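The other protein chains are all here in position, but one chain of the complex has been omitted.
Note that the chains take the letters A, B and C in the order they are written out, and that residue 1 is the start of every chain.
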Amino acid sequence: MLNVALLGAGRIGQVHAESMTATRDSRVVAVADVNREAAEALAARIGAAARSVDEIIADPAIDAVLIATSTDTHSDLITRATQAGKAVLCEKPVDLSLERALTTLAAAEATGRPVMIGFNRRFDPNFAALKAGFDQGRIGKGELLSITSFDPAPPPVEYVRVSGGLFRDMMIHDFDMACWLFGGPPARLTAHGAALVDPAIGEAGDVDTAAVTMVWGDGRIAVIKNSRRAAYGYDQRVEILGEKGLLSARNVLENTVEALTAYGAVAAKPLHFFLERYMRAYQIEWQAFLDAVTQDRPMPVTLREGVAALACAEAATRSLATGTTISLTPGMLG
Amino acid sequence: MLNVALLGAGRIGQVHAESMTATRDSRVVAVADVNREAAEALAARIGAAARSVDEIIADPAIDAVLIATSTDTHSDLITRATQAGKAVLCEKPVDLSLERALTTLAAAEATGRPVMIGFNRRFDPNFAALKAGFDQGRIGKGELLSITSFDPAPPPVEYVRVSGGLFRDMMIHDFDMACWLFGGPPARLTAHGAALVDPAIGEAGDVDTAAVTMVWGDGRIAVIKNSRRAAYGYDQRVEILGEKGLLSARNVLENTVEALTAYGAVAAKPLHFFLERYMRAYQIEWQAFLDAVTQDRPMPVTLREGVAALACAEAATRSLATGTTISLTPGMLG
Amino acid sequence: MLNVALLGAGRIGQVHAESMTATRDSRVVAVADVNREAAEALAARIGAAARSVDEIIADPAIDAVLIATSTDTHSDLITRATQAGKAVLCEKPVDLSLERALTTLAAAEATGRPVMIGFNRRFDPNFAALKAGFDQGRIGKGELLSITSFDPAPPPVEYVRVSGGLFRDMMIHDFDMACWLFGGPPARLTAHGAALVDPAIGEAGDVDTAAVTMVWGDGRIAVIKNSRRAAYGYDQRVEILGEKGLLSARNVLENTVEALTAYGAVAAKPLHFFLERYMRAYQIEWQAFLDAVTQDRPMPVTLREGVAALACAEAATRSLATGTTISLTPGMLG
Partner (left out) sequence: MLNVALLGAGRIGQVHAESMTATRDSRVVAVADVNREAAEALAARIGAAARSVDEIIADPAIDAVLIATSTDTHSDLITRATQAGKAVLCEKPVDLSLERALTTLAAAEATGRPVMIGFNRRFDPNFAALKAGFDQGRIGKGELLSITSFDPAPPPVEYVRVSGGLFRDMMIHDFDMACWLFGGPPARLTAHGAALVDPAIGEAGDVDTAAVTMVWGDGRIAVIKNSRRAAYGYDQRVEILGEKGLLSARNVLENTVEALTAYGAVAAKPLHFFLERYMRAYQIEWQAFLDAVTQDRPMPVTLREGVAALACAEAATRSLATGTTISLTPGMLG
């Protein structure tokens, strides 16, 4: 039984609180948030204490923290928590600044404490089955990877402005998926994108529709497509072409009902958004973190991998800005 | 190259004419129809002569006839054509009267000439693949067979009156499918049905919705469901549960397009009716007949099998009328 | 917050215990079992007390009981608990004896206390969506209902001997599904069946493969197929043909991964058995019971409906034994 604290009581913090309290392997003893009331409300609901971040980090009785605060605080909290000897599970992305993330990586690795980055999709049972089948050689060596990842609706432009942009905020999941499936970061990538959904997103300097092509040193290719809007819900598909065939993970639908009428065959839509689609993944993610910490095994998603995904996002941002292909240098990967 | 004649220039005769003229293995030399104008029009279109049935049967240069006339003439024409030494492909059903069909069977078998009954579904590539997979043991021994067979819309009640009823006119295809897949006729069957689609069909003494359960001597079961109306088109599905799994053939859709919108995922309907669904099957059927005749091999569907399907229809008719289970006696099977 | 007791700490009792402790709307205060150790172990795990059935029924502080004991105790416990003023959720079937179930129905209704029967499938989100779509008129009036319900593997023959037979133990779920979807019990039904999977089941006087056809007074038909063995897992499908189309609920698959290779397109199997498929349904069922009790609303599944399903099972048993169609009389329905 690990004593854990939750840093961040916002939407994603509350999602994690569900998982953290559902297992018998961890006990949430403290919740912190810059909004004290939010921390107190959540703490009350789950039987924990609302405390400050400083108190939590200083408390030797707390074994691990889950960082679900705003992105600009991640680096600092990872560094402080690991230096205080705690295990850390931090939401993605590590940081909006690759430079700062690299500094954090060095500092955290120096402590030897385990840090995991919360790329929830790796724990989705469907993508996990895809990965397992791929690693078992069902289609032989991978050659051409495709990731389709569309959100149901764009966020408010206020959010877009502080998000770090589509590549750091949204496609970072897909960068991690590609690096995970293909065993490490690509050699180079090229990004294309436009604001087709909401002109205000374009005015804020971001895109809402994008395609990135990643190329590995041995020629393998991955294509990622993102859109901030899919009228039918959350579209989350992956497929890999390999020497022996195609392995794919399709969407999870709302239900299995089909109506076949004069208008055609109408089936259900994909689950609406990440809360519906990945609730189970969040639970598995938390358990995987606990298991790794208590059994002293490697983190299922390392901080270094979190930095690699950020490096891809950084490269994509530069590629889009310059209209050129960007190579990922060793210096970008830590 | 076989010289063949087509008896019947109505809708189904015209369908067969397409297949008969598309192959290089047969030459249609004559067409007959009680409606002389219809015979002449079709004959002109396909480069054949319009002749009477008597002339055709008397002409030793004609090797084979395809009987696509009205059902009440089938028995007589099969008997006369075989006695004249011709090979025969006759549309289903053999007859509306089981007694008369049994007489025809005896007469035709006495001639030793080949007679095939046109159960087109056996030649559909999908059902043929199902049968092949089943016979290859993909699911081991069969236990529970399900046949779903719905027409898109009911025929005019005038047609229903002369059709011999749903069991002899429509479900006869499914009786043959069940006997074909399970290797012979069942020991007994029970029928249920009602006129739910069109009350006029009920007033004409027939049903438009029916379910029949067939049981073989070793306990295997088949369930057939029929409806004269499926608002979405022609529903033609078969599935077999066996000791090692389930083997099924799904519908063939109009196209592979899917629209995924806020209203759900809309795919295409099944092909509308038998002309769309089984056009290819009719071609394969005709070629299979030609191949069997010219290579002196057994008919792909024997007259005896046609009689067995009719015996099932007869039993179902009696079962529905009496509310009891009816056994198929040897005397019903010829 | 309702104080509830769990009667029965076996497999299905433990399943219910998960749901009963996951909600904030009920507090499990007591667990009883004829096996005292089992009761104590489960009680300890969920923070309840192990008590005797007598104590629980006598305790006015307990508002409701969930009966998950062996079937032969259901009637007695329903009667005693309702007479003690408690709300009851009882596992299916009500009883193996229709006669005794009718007595229980009369006794329970006399108390005015709410009794719900645990037909879990009604609470499966897929079947619930099917029912909602049907009730909303997506396919108009229903005409022909098909239920496919196969277990992955047959139970031990020892279980079969005390189960009451396939119709009372297994198909009872499908009888309830049919009555639920078509708005009440049928007028009559016919059963066919055999022991095709395990001869020992036949020697024990039961069947393992069965098909039942139900007919309503207005001619509507339902066909139920059951098998104790599906090599691929738990097959749970429903489809309704109506005047405007076909509404169906397909299986829930283990995952959405597909491997497309030289051997074909391989997708995942259905979820293996009822624990995998219906875990969520059990949770929703319990919550539905709590909501109905606390808000004083009608039970989502009444005891009377549980008796109707049992009457269908009784009729099917007689039909199979006699080879005739059996009518459901008012006396069988209470």
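Here, a contact is a pair of C-beta atoms (placed from the backbone, for glycine too) under 8 Å apart; a residue touches a chain by one contact, two chains touch by 3 or more.
Note that this is a predicted model, so its numbers are computed, not measured.
**Student:** Considering the entire complex, write down the shown chains that touch the omitted one.
**Tutor:** A, B, C
**Student:** Touching the left-out chain: which of A:27, A:100, A:244 or A:280?
**Tutor:** Checking each option in A:27, A:100, A:244 or A:280, the one touching the absent chain turns out to be A:244.
**Student:** Who touches the missing chain here, A:84, A:128, A:204 or A:223?
**Tutor:** For the chain that is not drawn, the touching residue is A:223.
**Student:** Touching the left-out chain: which of C:264, C:298 or C:330?
**Tutor:** Candidates C:264, C:298 or C:330; residue touching the omitted chain: C:264.
**Student:** Looking at the whole complex, which of A:179, A:197, A:288 or A:316 touches the chain that is not displayed?
**Tutor:** Of all options in A:179, A:197, A:288 or A:316, contact with the hidden chain holds for A:197.
**Student:** Using the touch rule from the top, list residues of chain B that touch the missing partner.
**Tutor:** Counting only chain B, the missing chain is touched by 125-126, 129-130, 133, 138-139, 244-252, 254-262, 268.
**Student:** Tell me where the left-out chain touches chain A, residue by residue.
**Tutor:** Where chain A meets the chain not shown: residues 139, 143-144, 146, 148, 150, 190, 192-197, 209-211, 213, 215, 218-221, 223, 225, 227, 229-232, 235, 241, 243-246, 323-325.
**Student:** Tell me, which residues in chain C touch the chain that this view leaves out?
**Tutor:** Touching the chain left out of view, chain C contributes residues 231-232, 253, 260-269.
Note that in this section only the chains that are shown with their structure count from here on.
**Student:** Identify the chain whose mean C-alpha position lies nearest to the mean of all protein C-alpha atoms shown.
**Tutor:** Here the chain at the core of the arrangement is C.
**Student:** What's the distance between the Cα centroids of chain A and chain B, rounded to whole Å?
**Tutor:** 58
**Student:** At least two partner chains per residue is the criterion; list those residues in chain C.
**Tutor:** 139, 244-246
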